[in-house]
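Here's a slice of the assembly, chains where they normally sit.
Residue numbering begins at 1 within each chain, and the chains themselves are lettered A, B, C and D in the order written.
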């Protein structure tokens, strides 16, 4: 185990860290002072703030946050933090610049991810364009954000880019959906030479019966490149008699053909057991 | 009216034609000897044959047909006819040649369309790949058929190509779907430089309330280029208390930006009123 | 049996009549030359014409017809006939005059009924006003039609007036609904002093399990007053594995308290067995 | 802002009041000692007590309360309080006196509202009569309660009277429904000369897409008459993947034509964020 190497990693000395509690044998554990981001961090405005996408930059932290305002409209806000714990969020939503007026007409967006590829930070999110689909944008400086073409036709959610080109092509995971609380969902892998046109779609993996992930699954944060393959943290859903229950799990993907699953842990690594 | 010109038309002297019956004022009318293709044209094999895609070629006719066999599996068969009325169908399904084994693994396919673009006949169909999506292939001679990458991630149906590049890009219509008898559906327009990667997805049009097309719509045959715009024949669905009812309607699309609808007829031009 | 008397009946010597066929023991039987009204009676316009409401007037016949045009919009047309078999329909829909602009804004309407009460012909129909509800209007001459207030809040269908005031109040049957292909439905009786405000709503009867009327029921034509009670012909629906199946049945209602059901035949009197 | 005047207001010196907390900028805020009414206020009987309708009377407070007993049957109880905080509830449900036996047969009832109009306290509630509808009653003294005719045919909920006649007619809001957890719902306004017959139904307002009120809405407490219009507090519902989420919002209605909405706040003013 100790020989596994994380590729392309950047040292982040000030990353918030809390050791595993005694008596805890879990692979992943909760921060004892959760929640990090209170729901009302933007006063008189935010109903809830979550599904954050945070990166380390210039010794500090920056991120894009899903913020539901008090109309329950979902929008994206940028935020900054020196230590990853105390955050300041821009009270104004991100205004993407877009060459095409129809695409740039922001209706609502949520569940952002941020990743550095080559020379800039790419942002993807679930973007409403006659249905939920995958919005794509970028920023160099977290000041100005540019919006590109949507990666897919609706209906799609959970679009997550890989942090480098693979075989000369950008790679993205997504979960094709319907237009509501979709009761099915697989992860697919798609490829693009230019971040505009996407193709060579490949099935990656689907739900697992009789388990925490039997209804649907979707990619989580940006995959981590290791010597053994891409480490993917993803979410799975089961349908209880009171609705959906979300948990998180892990899988290992082939480095060059990431839609090929090398290994997939059967247990979840995080599940909802605590009330905040 | 008489000044409308059909572009790129090819004279087909032997196209089957029947004049409009007396007393009929409809825009479109039924062939009096329907059905052209009997359901058992492939003996001891076919349950039903329909949704044909026919082109004129070398003074005769060729086509790709949706054939449901007696397991009710949907497959594609090629067929040939001298007069467009009497048809011979190859009793063996089309075997596409495909460079990628996973994509070339034909599970089932239906609702083909055929169109000549530049130097070959392109075939699109609803292709099952972990869900219905849009399969793409081509043939030069109706002997050998080649399969390309699927145009989209599932779930999608009714993929229809435009008969020429527009602004240097191939154009396709499709109807994003869910994984069953989808109760919604708009037509979108997508673009590709190379028939492999697709993007610049644009909403074209959606259902119309209180009408024959209130549940969903989808493109029909290849659009016809005219001096006034692309003439699109499409289908619409209403949900009766006995299920879906399909009718056909027409719209006129902008020549250079085909997702912009210039005009759309409110009445249907064909609806199910006759039992065969 | 022979002592039963129909009240308030008007002699209609020219009413179309066809004797019961030999070998037929049914209470009601089909006209051998059905359909009386062909679906395309209004040329180049009508998709279907049905659920007619016909009365005898000045030795001839007049009626209000549900007509679905070729956009499948449902509207109401008046029609006239000398013999009740050959009909001429006004190709233009009825334009109701209404004092209130918001109520008079006709979106769509269907399933009309016509009844003479006191000094005029009242028309009721399923009228769309932010949902289906019961529209009410009247005419003196089948030339000019006036629209009154809707009888109910949505969602309601199958509004049928009684042909005279009962205990000094107008009486109407209706079937409260939801906003789609409602899978439930009882008949209620409501009362009004002035055809504007309605109240004193009473439950009349509901579906019957394990029968042709297990899903929902609704009033049919205007009830017939007899010495034994009001004779009500109504429809019932069962849900087959291919959707709704409609049949017609009969009940006998108390003359003074019509929501009290004196008798109700278990078998249907007409069911769908013939294809036109 | 300061010029807005509340009409017809009655001074209630002992109304419970708690100033807005520091750091809180909300329009409405929670009482710090919630819940006011514990679920077991009627010992060995009540499962939960809520959706109360409280008025000030003779320097004290009285109210009608929805109480679910331990069979989970919903009934109405009266209660009294000197300070609006400590309440005594009559352990016996209200027994309405009704002239009509069928209407007076109380099956279950919930979500009461109480309002003084002219000379008495009117009570409305969701009353089961072959489906949920709007029950109407009154009391002069909170000792004897009289039941009138139901205002509407089923299926209806959230019936809320206006505190005075408008243009000589009583006014009521309601939300037409289906017979279960209705997934749609608009507010309508209806009018009556006599609290018995209702008509002149007008659409007031409906849900708002992509917001806390996208599934359905319904009126809340009695509207407050101000110089700017009727101030309406109402509830809205969104459908999460775990069911319905209820929030409260505000709108301003025209004084003489209350179905005309002058203004409607986009954000909610209260949403479920605390567990009691």
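Simple rule for what comes next: a residue touches a chain if its C-beta (ideal position, glycine included) is under 8 Å from a C-beta of that chain, and two chains touch if they have at least 3 such contacts.
These figures come from a predicted structure and were not determined experimentally.
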item	value
Total copies in the full complex, given that 4 are placed here	6
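FYI, only the chains that are shown with their structure count from here on.
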item	value
Other chains in touch with both chain A and chain B	none
Chain at maximum distance from chain B, centres defined as averaged CA atoms	D
Averaged-CA centre spacing for the pair chain C and chain B, given as whole angstrom	43
Whole-Å gap between the CA centroids of chain A and chain C	58
Contacts with 2+ other chains: residues of chain C	none
Chain-level touch network, classified as line, ring, star, complete or other	ring
Chains that touch, pairwise	A-B, A-D, B-C, C-D
Residues on chain A engaged by chain B in the complex (per definition of touch)	102, 129-131, 133, 149-156, 174, 176, 178-179, 182, 184, 186, 188, 190-194, 196-203, 206
Contact set on chain A toward chain D in their complex	39, 43-44, 47, 69-74, 107-108, 128, 181, 242-244, 275
List of chain D residues in touch with chain A within their complex	23, 25-26, 210-212, 238-243, 247, 266-268, 271, 273, 275
